[in-house]
Each structure stands twice: as C-alpha cells, then as structure tokens.
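What follows is a structure written as structure tokens; I'll ask about it next.
Up next, chain A:
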Amino acid sequence: MGGRSAAAAPAAIELRGISKAFGAVQANRDINLTVPRGTIHGVIGENGAGKSTLMSILYGFYKPDAGEILVGGTPVTIADSQTAIRAGIGMVFQHFKLVQNFTVLENVILGVEDGALLRPSLSKARGVLKQLAADYQLSVDPDETVENLSVGHQQRVEILKALYRQADILILDEPTGVLTPAEADHLFRILEGLKAEGKTIILITHKLREIMEITDNVSVMRRGEMVASVRTSETSPEQLAELMVGRKVLLNVDKTPARPLAPVLEVRDLTMRDAEGVERLRGISLDIRAGEILGIAGVSGNGQTQLLEILGGYPEKGARIGGSARMNGTPLPLSGAGCDAGQRRRDGIGHIPEDRQVEGLIMDFTAWENVAFGWHDAPEFNKGWLMDNDAIRRDAQAKMERFDVRPRDCHLAARNFSGGNQQKIVVAREIERNPDLLLIGQPTRGVDIGAIEFIHKQIVALRDAGKAILLVSVELDEILALSDRVAVMFDGRIMGERLPGQTTTGELGLLMAGVTETDHIPAEAGIPPEVAHVDELPRGRA
Partner candidate 1 sequence: DPALIYDLGGKFDKSFNEAAYMGAARWVEETGGTYRELEMQSEAQREQALRRLAESGSNPIVMTGFAFGDVLTQVAGDYPDTKFAIIDMVVEAPNVQSVVFTEEQGSYLAGIMAGMASESGTVGFIGGMDIPLIHKFECGFAQGFKSVQPEGSVLINYTGTTPAAWNDPVRGGELTRAQISQGADVIYAAAGGTGIGILQTAADEGILSIGVDSNQNALHPGQVLTSMVKRVDNAVYEAFVAGADLEPGIRVMDLAAAGVDVAVDESNADLVTAEMQAAVDEAKAGIASGEIAVHDYMTDNACPAS
Partner candidate 2 sequence: MNIRESLIAILVLGICVVWALADGAAAQQGIGSALRLMTPLLLACLAGLYSERAGVFDIGLEGKMLMAAFTAASVAYITGSAWLGLAAGIGGSLALSLIHGLASITFMGNQLISGVAINFLASGLTVLIGQNAFGLGGRTPALTGDGRFGPITLPGAEALRDVPLLGPIYSGLISGQTILVYVAFAMVPITWWVLYRTRFGLRLRAVGENPASVDTAGISVTRLRYTAVAIAGVLCGIAGAYLATGLSAGFVKEMTAGRGFIALAALIFAKWRPWQALFATFLFGLLEAIANLYPNLDLGVVVVPSMFMNALPYILTVIILAGFVGRAIPPRAGGEPYVKER
C-alpha cells in the first residue's frame, strides 16, 4: 500500500548515524534507518544486538551519543518521551511500562491528563477507550487493575496508551514474545488495520514467520550495527536468519522418531485449589516415558504453571492438592513435607522454569553462582562444610563452553547477559544434570533464532539419551516441532492427546479453547474471540 507509491513523500522516520554507548558497551554504532510512511517495518537481530536501545532512543527514553532523527522529513531533537509523544511516536516496550496497581484507565491517562483534577480526564478517557475498543477490537475493562490482567491484555493497555496519545508512528518491541498464537494473530490484524489508516509501525520480533507475514520492509541488526535493510518480499527466512546470526541456521528441528521406554512419571487425578479456593487443576492424569517428549499446549493461565510447580516440588502457599504420582515406580509426594524442590532434584527431576528472570536465575548473581542455583547441595559443588567455588566455576566455564554462552565469562552477573544467553545458562544447568525427567516451561520465550535452534537441539538430544521430558509452551510451532505426543490443557484439565504428525493447528486450537473432540460444532460458535481464528493461521512449517 502506502509505502511503495509514496517514494517521493518524506519518510515517517529517518535515523542518521545514531550511536549509543552504555559505559563500555557500544549498544548502537552509526545506525541509519529509513521507515516510509504507512508501512510496517520489521527490525530483527540477535539478543543484545541493540534493537531495543535504538527504539528507546527514537522514543526519547535514552539520549543518543551521536546522530540525527528526522520525523516526517524534519529534524527533531527528542530530548525526552514527551517530545516523542508530541512528534506522534508511541512505543510499546519489551518490558511493559505499566503501573501494576493502577486501573487501566489510570494507566492510559498517566502523563496526558487534562487539567489538575483526574475526574474529567478519566471520563474522557473512558469514552475514547470505548471508541478505540470498537474501532480496533481492543477491549479491556477500563476499571480493572492492571496486575489482574493477563499479559495479552496488559499489552492491549500499552497499545491503547499509544493510541490514546494519538501516535502516528507505533513502535512495538517484541510484542508477541508473551502472547499466545491467537493473541498474536489478533494483534497483527490490529496492526494491519492501523496501517490501512496510514499509520507507520515498527515491529521488533525474533519470529521470522511474523516478519514474513506482516512487514513491508525489514532491517537486520547485529552487534550494534545495522547490517541490512531489505524488502520483505525480496527475502526469505533463511536469508534473514543468516544475516542475523552470521551463519546458516536450521529453522526446522531435526529429529528422529521417538523410541519410548518405560514410564518415568505417572500422574493420576491431580487436583489443586489455590489459597483463594479457586480450582486450578481438575484431575490431571498423564504418563511420560523415558525417551519421549510430552508437549503441553494451551493458552497460558490454564493450569500449566501450577502443574509445573507441583511437579517441581513447590506448590504455591496455601494450596490444597489431591491425586497421586509415581516417579520411576515409587510414589512422589505432591504436597506436604516430602514435596520439596530440593528433594525433587535428588529424585532426578530437572526443571527449566517458565520465567528465567524471576525463578530461573538470580539476576544479581554471577553466572557461576547461577550454575549452582538449586544445586547448591550437590556433592560435587561442596567440600565438607564449605561450597567448592572453584569446582563450581570450573563446571560453569565448561557448561558455558558447551552451550556457547556469550560472553564466555562466568564472573559476569546474570543480568549482564542477553535474554538468549541467560536462557542458555538455565538450560545448561538443568540439562547437564542429566535428569531422568526434565520439566520445561517456555524454553525459548524472547530468545533469538540462533539460540532457539541450539536449545531445541539440546532438548532433543536429552530425549535421545533416553530421558523423559515434559514441555510446556504457548508456542504451538514449538510444541509441534519438538513433542512426540501433545496434550492440550484447558481450564485445569487435559482436553486430549494427539500425535503431532496426525493433527493440525486447527484441531489443537479447538482443544485449547475447551471444545472437546466429540463436539462437532462449527468452528466459530461458542469460542472466545481470542482463539476463534487459530485455524486461519498459516502454520506448520515443522
């Protein structure tokens, strides 16, 4: 549409020679970027390539060390976000900038209140929000507190914030990293709607499929520099991947059929009520055998977290749990004193948690300290009364070597690694323990394709070594690519099991929406809007 015909018109955004250093780290070096008006422009690059930094500069969050920004052809000095907002730029950050205990409405008006009193702004915003909800199918309850919203809805709030500020240029930093496929699809339809209105969109993502699907142009960053800008129609995922990583990347998981052996974990009729009395798990039964990957698909919030926590030995406080489980034939306590995360590890259960920054790592600890995290009792890490830090460091260095964690410095704090490399540390720690059973939650969230390829390979290798793996992911692609069997969770229940080769995303989508296989109702009826169009997505590259 707009982009191609308006070659003469000034670009919506033009960046010239932008550089930015954080202390000794050169995050952006001499970057040029032109984004034509009315287009969707993709930005890709490895973790830590400098994408977020560049966009934050455009939004006035960081000040560049050098360079020039042109908006609509005129140079502007973006001293702070207020200037950016006035220039019509809106941004949805990778890590949302919402006030958790404010209502949606309060978040939306923050910074753009009309007058000193809140009441008029609030009622005005309420009206505008209603209008926006109708125009873009962006409905959220304006009076709900943000912390009670799902991530998908929180993101809507961020988009609403930008639209409420009448942004013409919308920057989205990894918006789909935390979304379910259905939510992501919904988001893309909104973006297309915005583009049709003549708005300009910059989209950062690690998912090449999304780039191919929705963008007009795409720019590739590597180590702080802009290495290419191409028309999407003139490139391919393989080419983009190579530009990003600097080497060829296998986009498909390469695996042989599973040769499952005896059951490792048998769960029977697992139920769980949380402290508030809400039923989270309603009778889960499943078996995982040695040498197979059981994938659990489902929209997040349907009990997967609770399942992983109970199996990992740390159910939330005050929960009431029923049912039973056996690990290698011996009973596995699901609650009470025997249900202990440390004991689970000794029982041979490894766990890659869903949130690496909150659970999986101590961000202030060094990489080597994080390698002992959870395994501080392990005999090889201890020498009598004391921890054997040398041994831990040696072990850490070896793991970082094998898992290609960059930079290869085990004395660096976890927070100084990029997301992908942080995840590699967690994966290395858990996989290298060679557990009989590995619990995995969202292994590749926010991770770049190079690292995804690597992590997937490791998971398959562990399976091939005869270990049992429980994989929870909201990425259907990932589930289908890795699993030997797929179970779908909905509302605390397992809706059904499928073999990946014998199912479609459409069928799984129905199960994820809580429609059982026996119900032969038309796809659209009775299905929540978020999941109704799952089957329309072109998927299944696996």
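One rule holds in what follows: a contact is a pair of C-beta atoms (placed from the backbone, for glycine too) under 8 Å apart; a residue touches a chain by one contact, two chains touch by 3 or more; residues count from 1.
For anyone wondering why these and not others, all candidates are chains of the complex that A comes from, given by their letters.
Being a predicted model, the structure only gives us computed values, none of them experimental.
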TODO: Just give the number of the candidate touching chain A here, out of 1 or 2, all from the same complex.
DONE: 2
Task: Interface residues, chain A side, partner candidate 2 - complex - done: 22-23, 59-62, 80-85, 91, 93, 97-102, 106-107, 109-113, 115-119, 121
